[in-house]
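What follows is a set of notes on a single structure, which appears directly below.
The complex appears here minus one protein chain, its other protein chains still in place.
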Amino acid sequence: MTAEFWIIQTFNGLSYGALLFLLASGLSLIFGVMRIVNLAHGSYFMLGGYVGLSVVWRTGSFTAALVAGAVAIALIGIGMERLFLRRLSGQTLGQVLMTIGFALMFQDLALLIWGGDPYTIPLPAALQGIVTAGALRFPTYRIFIIVVATLVGAALWIVLDRTRVGAMIRAAVDDREMAQGVGIHVPVVSLGVFALGAALAALGGVIGGGFLGVYPGADFEVLPYAFVVVIVGGLGSLPGAMVGSLLVGLLDNFGKALFPELSYFTLFAPMALILALRPTGLFGRA
Amino acid sequence: MSSGLAAPAPTLDRKVVAGFAALTLAGVLAPALPAYPLTLLTQAAIVAVLAMSLDILLGYTGLPSLGHAAYFGIAAYTVAILATERQMGLAGCLVAALLLATATAALFGVLAIRATGTYFLMITLALGMVVWGLAFRWVSMTKGDNGIAGVPRPGLGLGWSLAEPLPFFYFALLAAALAWAAMGVLVRSPFGLGLKGIRESESRMRALGYNVWLHKYLAFVISGFFAGFAGVLWAYYNGFVGPADVQLVTSVETLLMAALGGPGTLAGSALGAVAIVFLKNFVSVYTKRWLLILGAVYIGVILWAPRGVLGAFTREPRGAR
Amino acid sequence: MDQTRVMRASVVEEASPGPATGYALELRSVSKAFGGLRAVDDVALAVRAGERRALIGPNGAGKTTLFNVISGELPASSGTIMLFGRDVTRAAVHRRAALGLARTFQITNVFPSLTVLENCLLAVQALSPVKLAMHRPLGRYADLHAHARTTLEAVGLGGRAGAIVQHLSHGEQRQLEIALALAGRPRVLLLDEPTAGLSPAESQLMAGLIKRLDPAMTVLMIEHDMDIALEIVQHVTVLHYGRVIADGTREAVKANPLVREIYLGA
Amino acid sequence: MLELSDLHTYYGESHVLQGLTLSVRPGEIVTILGRNGMGKTTLMRSIIGFTPPRRGRVCFKGDDVTRWPPFRMVEHGMALVPQGRRVFASLTVRENLEVARQSRTGQWTLPRVLELFPRLGDRATNRANKLSGGEQQMLAIGRALMSDPDLLLMDEPTEGLAPLLVREVGRVIAGLKREGLSILLVEQNLPLALSVADRVHILSRGQIVHSSGPAELMANETVKARYLGVA
Partner (left out) sequence: MKMKVILVRTLAAGLNVALATTLAVPPTAHAQGGPIKIGLLAPLTGAASALGKDMLNGTELYLDGIGFQAAGRKVELIVEDTEGNTATALTKARKLVEQDKVHVLTGGLLASTGYALHPLAEAQRIPTTYPVMSSDDLTQRKPAKWVVRTGWNSSQSMHVFGEWVAKTLKYKRIVTIGLDYAFGWESVGGFQRTFEDNGGQVIQKIWTPLNTNDFAPFVTQIKREADAVFAVFFGRAALQFVKQYETAGLKGRVPLLGNGTTTDESVLPQMGDEALGIMTALHYSAALDNPANQKFAKAFEAKAGKIPSYYAETCYTNARWIVEAVKAIGGRVEDREALLAALRRVELRDFPRGPVSIDRWGNPVQNIYVRRVDKVGGKLQNSVIATFPAVSQFWKYDPDEYLKQPLYTRDHPPCPHC
């Protein structure tokens, strides 16, 4: 194992983890504020990719695809929360089962609208190159993913930790009822968080569509990863989602590279270990 | 002691009666059934055992597990590997598979029982994925994504072959009925009442002197045992075991079955299992858009009959969280 | 019946060893802190076997917290808890119950979707190995049923055995709350506001019920209704800010100026 | 200001408030006394909307606000200092105050609240769960004031506080009254309750069993003994 191997694989793991962060941070936020275990979150990722793909086809603009994907899926999320999930407020199991129903429907709708062919989202020329550093070669697009995730993470952190809106969200996480009792429109906050979570997943879907592609089945393929991240990091914790994403990205990558025979075991076993020691995850609170 | 203290004669629950009627009817009608409905009925009987095993946790103890396919799958894999590579017979396969499934549940239980509510959901999901990861990637043992095909139906040495659909149906029906009876006694036993108590109030159970952890743990292990039992039947029924049998979607579907039928009623879980097996396999005959319909049905049931189909007919609300 | 008898014997057996201090329940400088707040602060308490004692104090004085520490729901931050001379400070809740400690809850804590009889059966089988039996339906255990029905009769719920608990009135649920604690034939009983939310008539019934309890049973009760409390107990302990500020006969406590100030602003 | 008529509130099957009627006039402090478990906190929860009454009417500033969601109540000028303080543990002191600020500009601003409770200013960047009980109580009151209320609901603000702090809370309440705030106060500390109240009600088993001025109650040993006292 050369130093080059370690550097490149670490880079691969980081960039994959960055993509996972986009996916998992929304899942974690939604759980934190609303206690909803959203099994349709992978669907947001997939649908976001498809919407982005359609937009690139029409407009040729990757930026437009990012925006349109995030907005469209945010709207879907709003519809789901407002019209369906809210009615089951407080019923964990009912909500879980309902999100499964949605996941199935989204899967079929995607097939109906976009067909079953796999696609990749065409990238703008600027993101296609390779950055070389000595003998090391880093794909520009993977650097881009890391940059986007870093920016999103920083923005989320600033909003959550430094703004009044963020304080309102955390207040709702701490004590939902009392948050209403000090005048916070908790239903609106919830809706906003749900929309934001869906939009982040969709953003991940569009960005992922540039190198993982957009295809049927992507929803349930990424979902376990998102859950592992959230479980390891701790439900409802943004720092947890950050650390969890990187950990999972790296574990997955090195597991595949070093022990291909046990690659999923190397991912899930440490997770089980973490849970055994800290049932609420690294950053979770009971 | 005051008067009239004799224990009431064990009255048979109406659901038990209905269940017996359904089993008997299925048994009587089976020879008249066309082969495919018979096949589906066989499948439903097996999956019903799985759903009921989950209901011990979900409906009776109030622990929603999202990793139940693990024990089912481990048992199925054990049978498949032993039957194809070691030509082991029914008894050997059964014992080995049940031991392994139960042992896995015993191990996972230690990790999972500490958590409650959503955390329990998530931890079982994670543990389920550990097993899936092994099934998928431990290629030398499980043949990875190829799965293990050609699991022979067991010979019973009774002169008739289980390879034919009808004998196998009776075999599966009998096995399912036995499992149902065993679980039925369990949930009506003092231990089973303890589970219901835990579902309703853990703190009170502790105050009464129950070791709540032990009760939950035993329920977890027993539930894994019966899931394993279903897995044994499944391996023989399908003749094929693959990673799809242990994946998240299978666990989710099992949870749906238990929940749709009304958690806390074994017969309800069985009904949920039957309903979903038939729904999946018949809607898909008539339309390519069956997933859409299935999803819509799930959502509809949860919205309008949140306690499940059977639960909607029973008087008492259930403590499913 | 046999199994129940065996169970009783074993309880006594477990409870008897240990140095005899003469107290059924003894607390030595027990404290419980939540973060910076000392909800229970250096409490010493000694209750003789068969004694009836009330624990009073204004809201937030730490009474329920103290109960939770005694029963084991909350671990004590420091101090020692002795049950019949045996140190149970680190024992789990169910271990203490097995030693003969039972409690009721201030907010009714029963099993709402089960029947009254099932509730009581849960309590009856709790201290017997039968609770882990899985091979026979509960209906076959005639002795458990008999015991459960006796207990229900004793608290006046004999006619309601088949009712689902959540359909009971609040008063009946409070009676059941007591029945659950009594079913295990405890030697030390902690009652947390047994009359909370009851009408005056219901409260009187409850008081009567408590008064009729086996005189050998040690009873420690939190009660806000002083009429009721003083009717039942001889001894009163007053808790304020987590500390014991008065301890003695009811007359002595009534006359205590500090107590009067807290309660009446006099 | 606030008029409650014939409120009935249930927790599940349990009938907690059994036809309760009372009113708070502008600038007045009305105190509710009563032992534990008599429905005092439920009353507060019913008014603010956490546990809406099943029957009866809540009128606030002339509007029927029965079953409004709590945040609308707050917008309408009601604020709650809840039992057990319930400050947002993971928020800083400043954030706890900021999130409660209503958009309209009124007389209660962050600087004024910090002026009232200088201790909070010192600890503005500390997380609320690091505060002492007394500080948390100040924060809960300050947080309620940030919405610039016309009516303040205070549920046992002295619970678990040391005597010195109890007096401090009393001073604050008296000060707020001078500002013209209407207050509905649930209290078990009799001296404090009587010192600030204009009128006193005693709640027992979900009903008002005694209403009078504070002086009358002070003098009425029978009522005190029956519903509040040890003897």
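Order of writing sets the chain letters: A, B, C and D. Residues in each chain are counted from 1.
Here is the rule we use: a contact is a pair of C-beta atoms (placed from the backbone, for glycine too) under 8 Å apart; a residue touches a chain by one contact, two chains touch by 3 or more.
Predicted model only: the values in this text are computed from it and were never measured.
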Displayed chains contacted by the hidden chain, counting the whole assembly: A, B
Which of A:R35, A:R170 or A:K256 contacts the chain that the document leaves out: A:K256
In chain A, positions touching the absent partner: 5, 8-9, 12-13, 15-16, 107-108, 111, 115-120, 122, 128, 130, 137, 139, 141-142, 211-213, 215-218, 221-222, 252-254, 256-257, 260, 263-264
Hidden partner interface residues of chain B, rising order: 14-15, 17-19, 21-22, 25-26, 29, 32-41, 43, 136-137, 139, 144-147, 149-150, 163, 165, 238-240, 242, 244-245, 271, 274, 281, 284-285, 288, 290-291, 310, 313-315
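By definition in this document, only the chains that are shown with their structure count from here on.
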Chains touching both chain A and chain D: none
Identity of the chain that, by mean CA position, is farthest from chain B: D
Distance from the mean Cα position of chain C to that of chain B, given in whole angstrom: 40
Between chain B and chain D, centroid-to-centroid distance (C-alpha), Å: 52
Two or more partner chains touched - positions in chain C: 112
Junction residues of chain A - those touching two or more other chains: none
Set of all touching chain pairs, with the criterion as stated earlier: A-B, A-D, B-C, C-D
Chain B - residues contacting chain A, complex: 58, 64, 66, 110-111, 114-115, 117-119, 121-123, 125-127, 129-130, 132-134, 136-140, 248-249, 252, 255-256, 259, 289-292, 294-299, 302-303, 306, 320-321
Chain A - residues contacting chain D, complex: 164, 167-168, 170-171, 173-175, 177-187
Partner chain A, residues of chain D touching it in the complex: 48-50, 69-71, 74-75, 79-80, 82, 86, 88-91, 95-96, 98-102, 143-144, 146-147
